[in-house]
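Just below is one structure, and these are the notes that go with it.
What you see is the complex with one protein chain gone and the rest in place.
Then we have subunit A:
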Amino acid sequence: MAGNPRKDEISGVDTTGHEWDGIEELNNPLPRWWLWVLYASVIWSIGYWIAMPAWPGISDYTRGMLGYSQRQTVMDELAEVKAGRADIEAKIVASSLEDIAKNPNLNQYALAAGQAAFGDNCAACHGSGAQGAKGYPNLNDDHWLWGGSLEDIHYTINYGIRSTHDETRFNDMTAFLADEILEKQEISDVAEYVLSLSGTSSDSEAAQRGLPLFEDNCVACHETGGVGNREMGAPNLSDKLWLFGGDKKTVVQSISYGRKGVMPTWEARLDPVTIKALSIYVHSLGGGE
């Protein structure tokens, strides 16, 4: 490749002696502005090594005279953001949920903070759009096991359901088959009756047979007509929404073995501002009462 430099007749410029398939390289000088930029960059970089963190060592690195640290900058910025929020967060702590919801500023802040916190903490079970899944309630609809007011939602988030907290919401759906209270046939009849409450039963005779059984065993919690009782977290069985599913097989399964879904307590894991913000956010999704 490398040959002897020679003078190119056409341009009058020396070649570098490099040649590829007959194409030779002219040894034109670099543009002067380009050289200036190069020299300036070299000088700049020396200053930069002295002023800024630059060279890695074995256990440390050169810190630079200006003491700049990207990590420290981020920490400072975060602290600054936190300090900037202190004011509004103090107001949120001091205000009742009702007042927060009515105050445009606090409400806007709570909605934004709640949405972010929901994505981080709640979406794993309830879905990113709070649409829920089988066994995990949809928080957009108007069906609430324990109540959909701001206070109710706040309590649920704070203490959880069947959680480890002493104040937790708790109930215990009887496992009618496992505990040998009802026979299989009886459970099937009760299931037909339960389905008939929302008009989805296909066997009215069985439903008739199930009625007395329902009244004996279920109304204590689910009330007459299966309208449910929020005090006890007993779901309304007469509406069109099912947490675990509204087909016969699933209902039989629910009666036979009970349902014991768990929602953790967030009191120790989230700060009071975040829990309030989450309450406001969940309440705003469309089902809030």
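Just so it is clear, a residue touches a chain if its C-beta (ideal position, glycine included) is under 8 Å from a C-beta of that chain, and two chains touch if they have at least 3 such contacts; residues count from 1.
Just so we're on the same page, contacts and distances are computed from a predicted model.
Student: Looking at UniProt, which of "Peptide ABC transporter substrate-binding protein", "CysO-cysteine peptidase", "NADH-quinone oxidoreductase subunit J" or "Nitrogen fixation protein FixG" names the chain that isn't shown?
Tutor: UniProt lists the chain left out of the view as "Nitrogen fixation protein FixG".
Student: Where the complex has a chain not shown, which of A:225, A:245, A:272 or A:286 is the residue touching it?
Tutor: Of these options, the touching residue for the absent chain is A:286.
Student: Of the residues listed, A:95, A:131 or A:171, which one is in contact with the missing chain?
Tutor: A:131
Student: Which residue, A:143, A:169, A:248 or A:276, contacts the hidden chain when the whole complex is considered?
Tutor: Counting the whole complex, the residue in contact with the absent chain is A:143.
Student: At which residues does subunit A meet the chain that is not included here?
Tutor: Considering the whole complex, subunit A reaches the absent chain at 28-29, 31, 101-102, 104, 107, 127-131, 138, 140-143, 236, 239-241, 284, 286.
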